[in-house]
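Note that one protein chain is taken out, while the other chains of the complex remain in position.
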Amino acid sequence: MKAAETGRVSSVRILAIAMAALVAAPLLLAPVVARAADDLKIALVAPLSGRWARQGQLKKMGAEMAIAEINAQGGIKSLGGAKIVLREADAGDSVEKAVSAAQRVLTGRDKISAGIGAWLSSFTLGVTEVAERLEVPWFTLSYADSITERGFKYTFQSSPVSSLQAEQALDLVVDLAKKNNQPIKKAAIVGDNTAATVFFFKPLREKLFKAKGIELVVDEIWTPPLADATAIVQKLRSTQPDIVFYGATNFPDSIQVLQKIKEFGVKVPIQGVGAWLVTPEYVQTVGKELLDNIMSVVAAHPLKGQEDLVKRFKERTKEPFMTQDPLMTYYHVWLIKEAAEQAKSYDPKAIRDAIAKLDLKSGPAANTLLPGRIRYDERGRRVGATPIIVQWQGGEPFTVVPADYAMRKPIWHGGK
Amino acid sequence: MKMVGPERRADAPVMAPQTPQRSSRPGKAGALLGLLPIGLVILLGLAITFALRERYHHRVLTLVLVWATMGLAWNIISGYAGQTSFGHQAFFGIGAYVTVLLIVGFRLTPWVGLIVGAVAAVIAAALIGFPTFRLAGIYFALATLAYPLIFRIVMDFLGYQEVAIPMMRTAPVAYMQFSDPRAYDLLALAALAGTLVLSHWVETSRLGYALRALKENEQAAEAAGIDTFRAKMLAYMLSAAPAAVIGVVYTHAILFVVTPEAVFGVLVIVQTLVVCLVGGVGSKWGPLIGSAIMVPLSETLDATVGDRLPGIQGVVYGGALVFVMLFAPEGIYWRVGALWGGRRTPDGFTDAVGTTPVTAPIVLTVSGRASVERGVPLLDVRGISKTFLGLQALDDVSFAVRGGDIVGVIGPNGAGKTTLFNVLNGFLPADAGDVRYRNERITGLRPSAICGRGIGRTFQVVRAFPHLTVLENVMVGAFAREATPGAARARASAALAAVGLESRADVVPGGLTTLDLRLMELARCLATAPDLILLDEPLAGLSRDGVDTIVTLVRRVQDAGISVVIIEHTMYAVVQLVDRLVVLDHGRRIAEGIPNEVVRDPAVIEAYLGKRWLRRIENNHMGGPDIVMGGPDMAPHTPRRSGHPGEAGPPLDPPRSGHPGDAAAPLDPPRSGPPGDAAAPLDPRRSGHPGEAGPPLDPPRSGHPGDAAAPLDPPRSGPPGDAAAPLEHPPVDPC
Partner (left out) sequence: MALGDLLQYLVTGLLVGGVYALMSIGLALIFGVMRVVNFAQGDFMMLGMYLAYFLATGYGIDPLLGAILIIPPFFVLGLVVHRVLLHRATGRGDPQRLMDTQLILTLGLSLIITNATTMLLTPTPRGIRTSYATKAFVVGPILMNQARSYAFVMALLLAGAVYAFLTRTDAGKALRAAADDPEAAGYQGIDVRAMHGLAFGVGIALVAAAGGLLATYHPIEPTVAVNFIVLMFVAVVLGGLGSIPGAFAGGLVIGIVQSLTLLVLPFQLQNVGVFVAFLLVLYLRPQGLFGQRLRAV
């Protein structure tokens, strides 16, 4: 009995010590980093762990590169050369975690002047709510219209919104087809039902195709994960559309569809809707032969004249090329820098007001996005934001439309 | 036709317990006392709410309260009732979506929306529960998982991928949009307080006893008059409402946007399971403790190492889960309780003289039911047949029981005796024939309904509720007649006094001897105020003294005007006891009549001892009954484990021997025998043994992994009855 009791007591002790250690360990691990008071702090909320960690990492690369450049050339001059510091918070894989991350980083020890994130539009919807309440300007690349339909004053949406993107993209594609003497008569919609894709497809299906006299011959939407693409590709094969609007945001699903298209020998131009289709892992996984000539509509991609930027990025990160995610955070950091220059203040409200008044025509921020002049309207949407079409050529995606900013000429129908 | 005992009048009051009350009855003051800790927790919550400064800390507090509430909601159905649900986020998500869609569509304030959401969730719980409570254990758990997965896909399909809560600048409070984070803490705290009070009510109410009983042994609970299906449905619906309400709070305080993934997703149930299982299941404090530890731990990890080294927080959090489960597998609340408070199970059987001489009268009344007159037909069994996968377990069996009779049912192993009882009390549906009781057809009724009409039963191997005290065990039966715990406690005490077991009222059955267990089960049966009781081998495993005690008790039961049908192998006792005998063999009634005639019937002798014995008896002109009665075990059939996998044994009685650890031979070691013996009937694996009293009915909770899984594990080729198990599962069939 005595022994048993001793065992019990020691077991209690082990449990107690271990629980205490568990709770305390993170506190011990966290180094208390004191930063100079005159740094300007930017928050980046992005998924750094979990299913979307890759995208978060890419965003972080872009932000770090911009910060390195800004700090190297003397920081924010109107603030006496203040350096920019990034405070990243992991949005994880749920809205709860993303909003927690925003709350944490915005109310933490450091006074944050502006924030960027959180990649997935549902994350952004939650995160901007926090920023709005705390009155910190927040920058996002998310497309969803709803983000700037709530009357928020502190949310700035830099991409063209979904509803406009579809219209603009269709114009560009129809135009491109016409130029190649392959007018579009029959179109297909193939994709998953994640928010970004749904919002893009909806206007196409409901009015845009009709307005252009295009017949919708295949309309296949699935819930990720896709078990098998055979049924979809069979329909493509039997209907032979002139173009496929393609939105498979879940990487394995997309790979399956592309592989199946090759397997069935279907020859059809593929027009992706989103930047998910132009990531380096596609080349590694399916090879460039499968990718070549596939196009995608994106909000940002390196433009003509940014070759040097891309080169620096590749050297810095060892990534094979630069895409929307790092480019957008790169842009956002530069934009915040410009706003802080004009506001001459660290104060988030002052920076927000500066953004609202901003009309930027030159500099790295203005050069990164079309139309090359940066303004935000009263809703927080970027004025004149237009999408870009990129195309895989030789295992690398290049901007092909609009022609003035294109790095390569577009190739239609796989050159057939 | 004389009236049975003057005390057995329909309108007679429940007799006061004979023994002084051992446990103080919780009156109004007691009930308030029970709520005190909840009040303290709420005060602590308030104190923290107003002490915290940083917004982020408020968010963590809100999260702790939200997940504690969600855990408590889950705990009602999965903790108290033991029906593990993997799909409770269905209700969480319904609350969230209904409210937000009402705001978006109709500008309806979420204060009203959350009521609509809760009602919708309760209705959904009824619709899901109705088919799903046919299943038990892991089958139930997996079936519930399918619903939120379907809801999630359907929400995406309908185009509700992400629904932002519109910001209402004009009337923020009316739309649950507070700028002061303390308001969300208070909102979540209110939800927690409500759910704690609900949990407290469940713990202390009649429903709570029903849930605890059915969690431990569903069949015994059903036989003791609990409509287990109804109790589970009620618990499920009760648990859906707080889940929906907290889903509303969660979306407004934490998410600001509702997505199918965020509210119907697997992460929701994972978080719920984590707080409950780490904290401890089956108590209102477990989820609270789990949430108070795991949520801040997770947030601290995210805030510190997580932002610097993304992913490490998941590794450490996972490690914490593994660690807690290795060192406190039952949850922190129970672990700490066990370590500090000592165990509740007393060393009951060290004091050998447990049972006091029986003095208290058997006085069990129920108003609203006519008393039974001696000699009038009470139970009429007509042409009952039952087949298990081609094996005829019962074949056209008929007999009658009159008021005040004691009828014995005898027969060799596999004769169909227990199957007969299972048909009589509703565990099994009959293929043909019907049973009439007081001129009412009772075939097809649930066992609890049959119990409610006045037929009680005991089991061949005692089916105790191991974590309830003896008194509480009996109270479960008493609730068949009483609505409040106080009244049930009084009735149960009286029943315990009647069998002479009052001194054991406050121990758990683990410490009882076989005799005490049988007495307890009899008391539980008597507490349901039956007119007829079915005793399934009540003498098995007892010493001679024990047999005498039970026999005396059965006589007193009869004197109290209760009729008895008794299955027994111990022939000498049966012949002394019964007024009439029914003999079964291979499912057929081969004889019926008064004992002395029946035991001389050649067909009976042949059935018991075979043709050779019959010839020998005839040749030697030896008195049949003496020989027949002489052997302690009259089962010449080869003993076999009917539950043995792969063997298509008859789904009838288990053999009387050949069981490891079975001490059930009728002539038995004395009561205070080896500890193993005394403890044997409590060994859960015995009570769950397939083939014993109808494996299909076995509740999943009854102990032994292999056995417990039996009803759930159809491939386990037990007796034929087993195969059909989950399909014809009368106790859980909504009837």
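The chains carry the letters A and B, assigned in the order they are written, with residues numbered from 1 in each.
Criterion: a contact is a pair of C-beta atoms (placed from the backbone, for glycine too) under 8 Å apart; a residue touches a chain by one contact, two chains touch by 3 or more.
Since the structure is predicted, the reported quantities are computational estimates derived from the model, not experimental observations.
Looking at the whole complex, which visible chains does the left-out chain touch?
Answer for the hidden chain's contacts among shown chains: A, B.
From the list A:183, A:225, A:305 or A:394, pick the residue that touches the absent chain.
Touching the chain that is not displayed is residue A:225.
Consider the whole complex, including the chain that is not shown, and state which of B:143, B:165 or B:237 touches that chain.
Counting the whole complex, the residue in contact with the absent chain is B:143.
Which of these touches the unseen chain: B:127, B:322, B:376 or B:483?
B:322
Identify the residue among A:71, A:163, A:182 or A:234 that touches the chain left out of the display.
A:234
Can you say which of B:33, B:123 or B:270 touches the chain missing from this structure?
B:270
In the complete complex, the non-displayed chain touches which residues of subunit A?
Here the touching residues of subunit A are 49-54, 57, 93, 193, 220-223, 225, 227-228, 230-232, 234, 251-252, 255-256, 259-260, 262-264, 280-281, 284-287, 290.
Residues of subunit B in contact with the chain that isn't shown?
So the residues of subunit B touching the unseen chain are 82, 84, 131-132, 134-135, 137-139, 142-143, 145-146, 149-150, 153-154, 156-157, 266, 270, 273-274, 277-278, 281, 309-315, 317-326, 329-330, 644-646, 660, 684-685, 700-701, 703-706, 708-709, 712-717, 723, 725-727.
Here is the rule we use: only the chains that are shown with their structure count from here on.
As a quick test, compute the distance in whole Å between the mean CA positions of subunit A and subunit B.
54
Where on subunit B does subunit A make contact in their complex?
54-56, 59, 63, 153, 156-157, 159, 161-162, 164, 166-167, 169, 179, 254-257, 259, 261-262, 265, 267, 293, 296-297, 299-308, 310-311, 313-314, 316, 320, 323, 327-328, 335-336, 339-340
So in the complex, which bits of subunit A are touching subunit B?
Residues of subunit A touching subunit B: 8-9, 11-12, 14-15, 18-19, 22-23, 25-27, 29-30, 48-50, 53, 56, 88-90, 92-97, 99-101, 103-105, 107-108, 121-122, 125-126, 129-130, 132-134, 144, 146-147, 150-152, 193-195, 198, 223.
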